[in-house]
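Of the protein chains in this complex, all but one are displayed in their positions.
Right after this comes subunit A.
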Amino acid sequence: MATSTDTSAPEATQAPVKAIEGRSLGRIAWTRLKRDKAAMTGGVVVILLILMAVFAPLIVGWLGHPPNEFHQDNTLLAPELGGLPRGDFLFFENSGISGDFLFGLEPQNGRDLFSEIVYGARVSLLIAFLATLVSVVIGSTLGVIAGFFGGFVDTVISRLMDIFLAFPLLLFAIALVGVLPDRAFGLSGNSLRIALLIFIIGFFNWPYMARIVRGQTLSLREREFVDAARSLGARGPYIIVKEMLPNLVAPILVYATLLIPTNVLFEAALSFLGVGVQRQVVGEPGVTWGGLLADAARNYTVPHFMFFPGMAIFITVLAFNLFGDGLRDALDPKSKR
């Protein structure tokens, strides 16, 4: 209960009222996001990873050795131990970690693990981003169509989603990559593989996206502003693009951000199983974190070899997840954390 003096206070003594400023959804979300420390940390790590991928040659030139260079002399590798690197660092036995080789050496061939990790970000992020784009395009197009038109179209698209979700995804992707030729569509070698991986990973993930967009579209379709647009004479395509899409941007953005880490894991899994991007001796090295882990599995007595690629995957996925979770909370007006 306010006291009587408060209510009777003359208006002149009140502090000047600040001009009321209209805040857009984006602005509100940004203010919320800035306050979320975990999400901001995730975001910063994501940006650093992207920079690392883009400037890989510069970073490696400055802090490491070219990723395809072998370092096999006896001062670095121990022939009596079957080619394991010389030198321990903390609990990383036989890692060869030093100021010269920050993450140590690969057993047997003596490649610089630090450089390989840096280059691994390229393949990982390229495939994850573009595959997400493929899923977003297919998923939101079909999702909007299914939700907006309903009826028969909706039934067909929904059944299609059921069928896709019944496929044993990973198994199918491996089989598909394994069965395709070395040369097709005017591409060959790793460029063909990267294109295929982007397409396959993206193509299998669209139903999740479509499901979310369909649900959102279904509820938007019944809203007053859509009725208003329709009564003013707007037609389907106009309503979808001008009325629905702006309202769908937020959920699409959130799920795209959360799809990226899934795709990072998917690509890493395929590489771990040996059907990802292949290692090259010359040119772009085609190093993958998953591929490094597969090699590490054969050298399981030297922990540094599995630790660094594994942590690279873990940190990347965690950073995207943190950022995605934060973005979802920031964009969701009902969120209460």
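Note that in this section a residue touches a chain if its C-beta (ideal position, glycine included) is under 8 Å from a C-beta of that chain, and two chains touch if they have at least 3 such contacts; residues count from 1.
One rule holds in what follows: contacts and distances are computed from a predicted model.
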Among "(2Fe-2S)-binding protein", "NADH dehydrogenase", "ABC transporter permease" or "Component of SufBCD complex", the UniProt name of the subunit that does not appear here: "ABC transporter permease"
Contact with the hidden chain (one of A:Val46, A:Ile239 or A:Leu293): A:Leu293
Selected residue (touches chain absent from view) among A:Ile97, A:Leu113 or A:Ile174: A:Ile174
Candidates A:Asp36, A:Glu243 or A:Asp325 - the one touching the absent chain: A:Asp325
Selected from A:Trp30, A:Phe225, A:Tyr238 or A:Phe314 as touching the chain missing from the view: A:Phe314
Absent-chain interface as seen on subunit A, which is shown: 162-163, 165-168, 170-172, 174-176, 178-181, 184, 261, 265, 268-269, 272-275, 290, 293, 296-297, 300-301, 303, 306-307, 309-310, 313-314, 317-318, 321-322, 325
